[in-house]
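For this depiction, one protein chain was excluded, whereas all remaining protein chains were kept in their positions.
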Amino acid sequence: MRIGARGKKEPSQGQLARTWRSFRRHKLAVASLVFLVVLVTIAALGSRIMPCDPLKIDLKAVPGGKPAAPGAAHWLGTDEMGRDVFSRLISGARVSLMVGLVATGLSLVFGVTLGAVAGFFGGLASSLIMRTADIFLSLPRFFLIMVVNAYLTPSVYNIMAVIGLFSWMGVARLVRGEFLRLKEQEFITATKALGVPTGRVILRHLLPNSVAPIIVAATLQIPYAILTESSLSFLGLGIAPPLASWGSMLNLAKPYIATAWWLWVPAGVLISLTVFAFNFVGDGLRDALDPLQHRR
Amino acid sequence: MARYLAGRLAFCVVLLLVISWAAFFVMHLAPGDPLAMYVDPEKGFLTPDEKDILRHNLGLDRPLVVQYTYWLGNCLQGDWGYSLRSRLPVMEEVLDRLPNTLLLSGIALVVAVTLALPIGTITAVRRYGVIDYGCTIAAFAGISIPSFFFAMLVVWLFSVKLGWLPSTGMHSFAAGASGAEALWDVVRHLILPAAVLSLREVASWTRYQRSSVLDVLNQDYMRTARAKGLRETRLIVRHGVRNALIPMVTLAGLSLPELVGGSFVVETIFAWPGMGRLGVLAIQSRDFPIVMGVTMVTSTVVLAGNLLADILYAWVDPRIHYD
Partner (left out) sequence: MARRGLLLAVVGILVAGLSLVVQAETDKYGGTLTFGATAEPAKGFVPILGNGMPDLMIYQFCAEPLTWGGENYPSELRPILAESWEMSADELSWTIHLRRGVLWQDGQPFTADDVLFWAQTIQDPAAGAVYFMKRFYVGDVPHRFEKLDDYTVKVTTAKPVYRLMQDICVPLIPRHIFVDNGITSSGLSTSVWNTQGCVGTGPFKVVSYSRGEAIILERNETYWGGRPYLDRLIIRIVPDADALVSAMLTGEIDWARLRTGSVDLDDIQAASHLTAITPLIDYSSYVGVNVKKPMLADKRTRQAMLMALDREAIVGNLLGGLGVVMNAPWNQVVTAYTPMIGYDYNPDAARQLLASVGWEKGSDGILVSKNVNGVSPGSRFVIEYSSISASDNLPVLVQAYLREIGIDVTIRLIDQATLAAENDGKADKPFDLMRLNFGYFGSNAGAYARAFGTGDASVSQTCYDNPETARLFTLGSNTSDPAVADTYYRQAAEIVWHELPVLPLFQQMRAWGINKRVHTEEAVANPGIYSQFEFVGRIWVDRQ
């Protein structure tokens, strides 16, 4: 059973409550959600709760360019230019989360549009779109992202766009499948018979009824985007200094693996935890929204 | 089957053509002058005169379409051109590194399968048990840890702290080591990158194996077999694992792009002399012929992997017929 499968436009209050009850049973997912809420809050508050300016350079604190160890003045030490690592982690959270959310939003826009067109109209459009998706899926994606990146000046915006451009395929397939299934259902056939315009059918009837799987797919897409951004930044192809993302912090910390753990361990742990949390929330949502799949 | 195969092969060839065309134009139209990399970054620069000579010698002053036609024609005759940087034949450069990449990815694949199969099966059989929960969390962690961070962690632990394993390269400095010794040397260099590269696959395949074994366990014939009093372990091994192997084969094929993509990062971190590292360097230096070579070879490997997975799938599962 899927929400709205019987023709309701919106999931009712009762269904939302049921979903929430079901989600709540997944303890790790709830813990992950709490973690993400805290993280997003911290990132949103940003400079208001940072102990220092993340860009503030203090060469006197780092004689000879050696990173300063954690202490009272800097809870997580400083980097080789005397910048506060803790504050940089917070500003890195902003970048990573923003890239994750916006890139996912873009991939949803592409994916839902193409999937909807393919699913609704079928025929040539459908096979064209689906073949393209096949091609994209069978390519070494990361390599292509690097090639395209060579085209563009690395910046947060370009990275979001490129990631979005290369990750619409899953959503498109999903939406097409949903549309194909829904199209055969009576209420859609009925609306069509009544002469409701195509756009309206898609926007008012088909899309709202496919929302549950899309939400799950989106939740699982975010960690992919975050990981891709951090990999690019790690290779020095990501965001430009002096801005920090967790990936670029790890990149800059490479010479200090042995000598300054505070430059790379916290950033790495944060990426891992965030991705972990999104994966778990996605998993919990899937279980909650799709009782048939639940706990087989 | 033969007709299906022919169709698939034709599609692959068309796809490769499209990829070559797209990659060629994207790379050449991208801003960036390959001659910039001709100068040692520590030493001065080329005058415009010197650049013109160089550009002509390298054939970079011809129209793009002509360049592509030349490239394609030569490529089909087995001549992939010369690297702009090293002036070595691209074929030689790429084929030199291909075995290293295949070795690393192959080992990672084998590690992933050998770990994922038993772990996935056990977690399915003992579902909702401590092992299951533990493995589930571990699998999620494995999917979540970025490969480069995991790489830094293992380097810190095994190379820096414990000093057990080398962290870069493929061979150590002991020149002229004997056969067995040299082999052991390569194995030692392989351990860390292979572990990092396979982590993601181990984690995600464990999950797939778990659910496909669960599927099989719930089938009617399994209930019948159980009712007939067959021993559980034997049952699971004979029916459960064998049937669950089928999706695993496809999965392996489908994971190839991920694995190849991962090898770009992992090879760069561990300085593994493979194609991924070659490709990353070539992109940065606008070494067009090498980028083309790497693109074509990786795409071919990935497509071939997918095709092989389909064929294996048909072979393992007699219910599937391709027409």
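Note that the chains are named A and B in the order they appear, and that numbering of residues resets to 1 at the start of each chain.
Heads up, the rule we're going with is that contacts are C-beta pairs under 8 Å (C-beta built on N, C-alpha and C of every residue); 3 or more make two chains touch, one makes a residue touch a chain.
None of the values given here were measured: they were computed from a predicted structure.
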Which of the visible chains would the unseen chain be in contact with across the whole complex? A, B
Out of A:Pro63, A:Gly123 or A:Gly199, point to the residue that touches the absent chain in the complete complex. A:Pro63
Filtering B:Pro48, B:Gly78 or B:Gly179 for touch with the omitted chain leaves B:Pro48
Based on the whole complex, identify which of B:Pro31, B:Gly78 or B:Gly179 touches the chain you can't see. B:Pro31
Per the touch rule stated above, subunit A touches the missing chain via residues 55, 57, 59, 62-66, 80-81, 150, 153-155, 233, 236-242, 248, 251-252, 254-255, 257
Across the whole complex, list the residues on subunit B that are touched by the chain not included here. 30-51, 53-54, 56-57, 82, 85-89, 96, 166-169, 171-173, 175, 271, 273, 284-286
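Assume only the chains that are shown with their structure count from here on.
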If you average the CA atoms of subunit A and of subunit B, how many Å lie between those two points? 24
Which positions of subunit B touch subunit A when the two form their complex? 15, 18-19, 23, 26-27, 29-32, 137, 140-141, 143-149, 152-153, 155-156, 160, 211, 214-215, 218, 257-258, 260-262, 264-265, 268, 279-280, 283-284, 286, 291, 294-295, 298-299, 302-303, 306
List the residues on subunit A that touch subunit B in their complex, please. 28, 135, 137-143, 146-148, 150-151, 223, 227, 230-231, 234-235, 247, 250, 253-254, 257-258, 261, 264, 268, 271-273, 275-276, 279-280, 283, 296
